[in-house]
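Each remark here refers to the structure printed beneath this line.
Every protein chain of the complex appears in place save one, which is left out.
When the chains are written out, they are named A, B and C in that same order, and each has its own residue count from 1.
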Amino acid sequence: MVWETSSAAVRAFVQEREWSQFHSPENLAKSIAIEAGELLECFQWSSDADPSEVRRELADVLIYCLLLADRVGADVDELITSKIDENARKYPVDRARGRSEKYDRL
Amino acid sequence: MVWETSSAAVRAFVQEREWSQFHSPENLAKSIAIEAGELLECFQWSSDADPSEVRRELADVLIYCLLLADRVGADVDELITSKIDENARKYPVDRARGRSEKYDRL
Amino acid sequence: MVWETSSAAVRAFVQEREWSQFHSPENLAKSIAIEAGELLECFQWSSDADPSEVRRELADVLIYCLLLADRVGADVDELITSKIDENARKYPVDRARGRSEKYDRL
Partner (left out) sequence: MVWETSSAAVRAFVQEREWSQFHSPENLAKSIAIEAGELLECFQWSSDADPSEVRRELADVLIYCLLLADRVGADVDELITSKIDENARKYPVDRARGRSEKYDRL
């Protein structure tokens, strides 16, 4: 149960430190944006980045995403698969194949 | 195998549309930052946000995170748990408990 | 000529260091997002922030904004005033007064 493993590790880490008091949905959304900026910094001046740095920054984004999912009572897997279903409707294969345009420009 | 389920759904969605050609690590890092901004927009003027909106925007962040993890050949679960181990060393329970300061200010 | 002063200072700083070679519009857009994340970090766990920290991070955002304006051949003042005109049409005073809703929900 891969996902549960990391979710449980994140929950335990936060609980031991009594940090959930800081984890309002708003603070977690800010934290995700902050960490996304640090991830982007790996690519600030070049398309190439140190893969180990990318992994570490990506992990920070994911950790706050897991915490926000918990906070809004969402199951991450359900969250992702249902959004994929929604996106599949917005981007029909026949019109979206090989194109990066936004759905409203397809 | 929860995690594999969503990972597989994301991979299939991208493959059907031949979109991996656009998914360089740099483009995915940009996409994560862009979606993190849309998630933050749910909280732009208030600490309260529409939970369903939050879930949908959070899902978009997670989807690009999964794609970037794939691209850098990382196992998401391993990524998160090893970062949690690293953070645990930076934030010892006895010093970090109940405090939101950064590790270098503890 | 306040604005010209800071624009000139930024240009000179970059020119002396031969950094314009790194300043593609894309890299500057990434840099603005990265610095915006650092500014947001001042407010990560609280609505209060150290004003001097806020000023320093805000300055970094502004510096990259000036460089991008230069790069796309835009006059910052013209840029801002024409966008204000556009926003004024999207947010008529009588409908927008005292409301934070987006124009499409007014």
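Heads up, the rule we're going with is that a residue touches a chain if its C-beta (ideal position, glycine included) is under 8 Å from a C-beta of that chain, and two chains touch if they have at least 3 such contacts.
The model shown is predicted, which means the values in this text are computed figures rather than measured ones.
Undergrad: By the contact definition given up top, give the residues of subunit B that touch the hidden chain.
TA: 22, 27, 30-31, 33-38, 40-41, 43-45
Undergrad: Name every residue on subunit A in touch with the hidden partner chain.
TA: Against the missing chain, subunit A presents residues 30, 33, 37, 44-46, 100.
Undergrad: Give me the subunit C residues in contact with the hidden chain, please.
TA: With respect to the unshown chain, the touching residues of subunit C are 1-6, 9-10, 13, 16-19, 21-22, 24-26, 29-30, 32-33, 36-37, 39-40, 42-43, 47, 49, 51, 54-56, 58-63, 65-66, 68-69, 72-77, 79-84, 86-88, 91, 93, 96-98, 100.
Following the convention adopted for this analysis, only the chains that are shown with their structure count from here on.
Undergrad: Between subunit A and subunit C, what distance separates the C-alpha centroids? Give it in angstrom.
TA: Computed from C-alpha means, the inter-chain centre distance equals 26 Å.
Undergrad: Could you grab the centroid distance between subunit A and subunit B? Build each centroid from C-alpha atoms only and quote it in angstrom.
TA: Each chain reduced to its C-alpha mean, subunit A and subunit B end up 2 Å apart.
Undergrad: Spell out, as numbers or ranges, the residues of subunit B touching 2 or more other chains.
TA: Touching at least two other chains: 30, 33, 37, 100.
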